[in-house]
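The other protein chains are all here in position, but one chain of the complex has been omitted.
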Amino acid sequence: MTEQSTNWEPKIIAFLCNWCSYAGADLAGVSRFQYPSNIRIVRVPCSGRVSENMILSALKSGADGILVSGCHPGDCHYISGNYFARRRFALLSNLLDFIGVEPGRVNFSWVSASEGEQFAEVVQGVTEKVKALGSASRLVKKIDALETELQVA
Amino acid sequence: MPTINEIVSEEIRAQARKLLEEGTVAAVIGYAAGTLPMTVRPLVVRSPEDCSKLIWNTFCVLNLANYLPATLKSVEPPRGPRDPKPEGPLPKVAICATGCWSRNIVVQTQEHQVDRDRVVVMGVGSRGMVSRRKVEAIFSGKEILKVEEGDHELIVQGADFSETINRWSVVRDNCQTCTHPDPVLVDVRIGEPVSERKPPNPFIQVEKIEQKTVDARWAWFTEEFSTCIRCYACRNACPLCYCPTCFVDDAKPQWVGKSLDAVDTGLFHVLRAYHCAGRCTDCGTCETVCPMGINMRMLTKKLNKDVLNLYGIEAGMQPDAPLPLTTYAMDDPQKFMANEVAPVPSMAPATLGHRGPVPGSVKEGK
Partner (left out) sequence: MKVLKVTPAELDAMMQQWSKAHRVYAPALVKQPAASPNCAPGWRRVDGSGALTLSTGPTPASVKTFFFPQPETLLTYTLENNHPDKGLMREPEKSKEMQVVVGVRPCDARSVLLNNLPYQEDPFFQANRRRTALVGFTCDQSLSTCFCTQMGGSPLGSEGLDLAFSRTQDGFIVEVGSAKGEALVTGLDLAPADESEITALAARRQKEVKASSTELDTLKGRELGKLYDAPLWQPLGESCINCGACTFICPTCYCFDIQDEVVRGQGRRIRYWDSCMFPLYSLHTSGHNPRGQKVQRTRNRFLHKLKYFPDRFGPFSCVGCGRCVQDCPVNIDIREVMNDLLAVE
């Protein structure tokens, strides 16, 4: 893996809910708000759909940062999906912090469909945070490194 | 004079025999003596004659609630997957339960794994169970051949030694910080109730880790779980883990790899603990059964702490309330959100009914 060279750019996986944050990203685009191109968007029906498995699996596969974004509380297309998600994310976020995953790797936000500018700000903020942290190594699976010694014992 | 646990054992045998003879229950879940010192074997008794095998001692470390759903199923009349449920009440099962195990039965009831009406809880107040590992650590290198149990001390004997140790000093960590030792469900009371305990700080072990720096926490995590052999004893001994297919066995997508890769092992433990969030009663079984002595309980205990602090819920303490992750409050804390400072739109109930994209959204008309 290429370690931090000067032109290193993080890869950030963004799970965006279809009804608010994804539309917010769309609005940011049509409104020509600039935001870093580091995010790779995965469109999900609702932030409540995003499971811990998906987040950790993205980290494992080498994402440098994660952003999960859904509708503001009260605005969920499915009425309460984001409320459930909020409880789960609060616990997950604390648990990841507890095991020593750097704060800022996994991020959560609320962005509505009308908040194109806010979406750009959130992405800007998350990208800066992840850039400051450098490329992810914790909970990232590397199979090339395994070959050498684990083989032996 | 008989010890407290001898009295409890006698009562368990008597009550189990009575329940089976009367026909109140079809089976009793309890413990039989093990073949080594400080071990016991979970046992399902189906006839009054076998009740003499039941025992109770300070080494009953496995959560018996784990056996409840399967035992309930085993006493039902056999039927095919499409056959209708037989008419009339189904046979009942009695189970010995301490504070944490009874709370697990509550959780099982809340999650519809167990029909409360079919369970007779033989409630035993827990005086704290002894960690075999802690006792062995005291006598490291010497084989323990016999352990006699008093109310407050253990007499540990080997080939060339016999020593008396204080019982509480070798009680498991989770029992030492336990606040609810007495069962929350009692149908048949066994022995004397024990009072609520007030440990100075139930989360002291978790807080020790929280106070470390993020790098030190990561170092702790990687070291602690580096010896895992992926036997899944922690998962299988846990009454919360009843999924027909565990996430580690999912093949498409495969969330967690299967070898001893440190990342895969770490992810397994993080996800296993996370799946117990809001449901774990800190019975300590996962930690006790681990053949490698990994303290995976720290992860679930951390989640217990957060669930209590954020949502004010302790698993299994409120039978009528929903589980913390199956419900929500409008004003749940959300400090962790990246844009928490952004104005939160009105939470008036009217907006709850709002559906579809916000007017003016670029999605419209597509």
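By written order: A and B. Residues from 1 in each chain.
The criterion applied here is as follows: a residue touches a chain if its C-beta (ideal position, glycine included) is under 8 Å from a C-beta of that chain, and two chains touch if they have at least 3 such contacts.
Only a predicted model underlies this, so the values are computations on that prediction, with no experimental measurement involved.
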item: Partners of the unshown chain among those that are drawn; value: A, B
item: Absent-chain contact - pick from B:93, B:130, B:147 or B:237; value: B:237
item: Residue of B:14, B:36, B:155 or B:204 in touch with the missing chain, whole complex considered; value: B:36
item: Option from B:9, B:57, B:104 or B:288 whose C-beta touches the chain left out; value: B:288
item: Touch with the omitted chain, as defined above, among B:228, B:303 or B:325; value: B:228
item: Residues belonging to subunit A that touch the chain removed from view; value: 61-62, 141-144, 146-153
item: Positions on subunit B contacted by the hidden chain, ascending; value: 34-36, 39-44, 62, 66-67, 70-71, 74, 141, 143, 145, 219, 222-223, 226-233, 235-237, 249, 257-262, 288-289, 291-293
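Simple rule for what comes next: only the chains that are shown with their structure count from here on.
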item: Complex contact set, residues of subunit A against subunit B; value: 19-20, 23, 26-27, 30, 52-53, 56-57, 60, 67, 72-75, 77, 79-80, 83-84, 86-103, 107-114, 118, 121-122, 125-126, 138-143, 146, 150
item: Subunit A partner contacts - residues on subunit B that touch it in the complex; value: 206, 209-210, 214-221, 247, 253, 255, 257, 260-261, 263-264, 266-267, 270-271, 273-274, 277-278, 299, 302-303, 306-307, 310-311, 324-326, 328-330, 332-334, 336-339, 342, 344-348, 351-358, 360-363
